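Report on the following structure.
All protein chains but one are shown in place.
Each chain gets a letter, A and B, in the order it is written, and its residues are counted from 1.
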Amino acid sequence: MSFEVHLDKIDKVYGETWALKGVSATIQTGDRITIVGHNGAGKSTLLGLTATLTNPTRGTICYEIDGTVAKDRGQIRRHMSMLSHSPMLYADLTARENLKFFAGLYGVSTDHHGIDSRLEKVGMKAAGDTLFRACSRGMQQRISFARAMLGDPDLLLLDEPFSGLDKKGTERLKNILMTEYRHGWLLVTHDLGQGYEMANRLWIFKHGRLAHNLKKSELDFKEYVSLCEANLPEEVLR
Amino acid sequence: MKTGSLLPQTILLVLTIATMETALIWALQIAPADKLQGDVQRIFYFHLGCIWPGFVAFFYVLYASIRYLISRASKWDRRAFASGQVGLAFCTMVLVTGPIWAKPTWGVWWAWDARLTSTLIMWLIFLGYVMMRDYIDDQKMRERLSAVLGIIGASMVPFVYFSTRWFEVQHPKPVVMGDAESGIKDPNMVIALLLALAAFTLLYLFLWRRGTELAEGDAKLSELRMRMNALEEEA
Partner (left out) sequence: MPNLILLMLSKDLRRELRSKEVFLSSFLFSLILLCIFYYAATSSSVAFEKLPNTALWICIAFSGTIGLHRTHQAELQNACYKALMMAPRDPGLLFLAKFAANATLLTIMSLLLLPLIALFFNLDLGSNLLKMIPGLVLGIAGFVAIGTLTVVISANTRISDILFPIIHLPLVVPVLIAGVNCTQKAMLGEISWTGIQILCVLNLVFLSLGFMTYAYLLEE
């Protein structure tokens, strides 16, 4: 299964400010792309655009599934899912009820055991019947990860998925991503080390422009950090 | 573009003023006074003259909003919005002239008459439509949501009229109706009415065109400002 996204001269304007300016790039099957950029540099906007949640002000986004151009939003959405810092799960439902609802909504057929095995994968089987609001931040994010994986997506859109997680929780989630999941993703993060480690492609945004689009093999971590420092203001790098 | 649009603009303005003047003369001087209501009835020409372009305006909102959702071209949003604004202004005039006419004829300023009530509700619907735009920052979102609300709002207009009338049947009408139907018999009254209708339709067209041009200017200005922001940011 191949799933490609072609971005062609994308502009996105909110009010009188530019979120994205002339962004052209291709996301190929299995690309694991880390996106860094300063606050308001249009990183989240890019994920929203890719997810077909928003339309670009100018420019086109083209999706290719198995070599044919796909136009139907429903069909395109089936291949992607999003995991962000907000969990996108109902606080008043249990983890199991949440997953069941979204499995139904996304048209994934799962019985009781299917949900259980998905919860087990993220180490949350024991907490399956706890109300979501009663779960800790780390647990919530892991359950949210299980939701994102429901449709077995070809492209994950990760918007600061580790924010608010402790070190252990981050490691665990990262581990699942690196070992269990076989497809590509777009990862928006502030953590350069983590971003470099997880990626095979690196994007650096500056003022809404895609300033650098590099393969990981083209530069080592030190070069990456100095490139980021040259492009980003200090407060972003912490 | 400027020179091209100036001539029809001027013609339209001259035509509007000329028709408006003739309508005034006909309504106030030539048409005879109503037998029952006397001179007060003359406000009817302007009352009805306003509601007609009000209707046209709101149906144009419906049309332009549908066109916008199909094409996603901002010009249809600007046209719909200009029409909504002008329609709201005409609705306001109906709501002002209504009570002025009602006081001497019915003895009260407001009588929950179906015409007035439905105009009030229509006014509220389109006030919401015009107001909402100020509270959405993203342009594309503003256009899209306005178009959806415009379609719902304008589709509701016939139902508002229909339901207020249906409801009125259940209750006695104000006793002293002295309705216009009794009066419009003289041919000069008909001419005055037609002239008033024509004058206000022309006024609607004129204002709508100006409104659209204003919105286009606004859009250009904000585009320029946006580019300037972008340049400043990069510098």
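By our rule, a contact is a pair of C-beta atoms (placed from the backbone, for glycine too) under 8 Å apart; a residue touches a chain by one contact, two chains touch by 3 or more.
These numbers were taken from a predicted model, which means no experiment stands behind them.
**Q** With the full complex in mind, choose from B:54, B:87, B:153 or B:211 the residue touching the hidden chain.
**A** Of the listed residues, the one touching the omitted chain is B:153.
**Q** Of the residues A:102, A:145, A:162 or A:205, which one touches the chain left out of the display?
**A** A:102
**Q** Using the document's definition of touch, tell me which of B:21, B:39 or B:137 contacts the absent chain.
**A** If we include the chain that is not displayed, B:137 is the one touching it.
**Q** From the list A:2, A:24, A:60 or A:86, pick the residue that touches the absent chain.
**A** Considering all chains, including the one not shown, the answer is A:86.
**Q** Based on the whole complex, identify which of A:2, A:39 or A:75 touches the chain you can't see.
**A** From the options A:2, A:39 or A:75, the contact with the absent chain belongs to A:75.
**Q** Touching the absent chain: which residues on subunit B qualify?
**A** Counting over the whole complex, subunit B touches the hidden chain at residues 69, 121, 124-125, 127-129, 131-132, 135-137, 141, 144-145, 147-149, 151-153, 155-156, 159-160, 162-164, 166-167, 170.
**Q** If you put the missing chain back, which residues of subunit A would it touch?
**A** Spelled out for subunit A, the touching residues are 48, 51-55, 73-75, 77-78, 80-82, 84, 86-93, 97, 101-102, 104-107, 131, 147, 151.
Basically, only the chains that are shown with their structure count from here on.
**Q** Which stretch or stretches of subunit A touch subunit B in the complex?
**A** For subunit A paired with subunit B, touching residues are 13-18, 21, 54-55, 57, 207-208.
**Q** So in the complex, the part of subunit B that touches subunit A is made up of which residues?
**A** 72, 137-140, 222, 225-226, 229-230, 233-234
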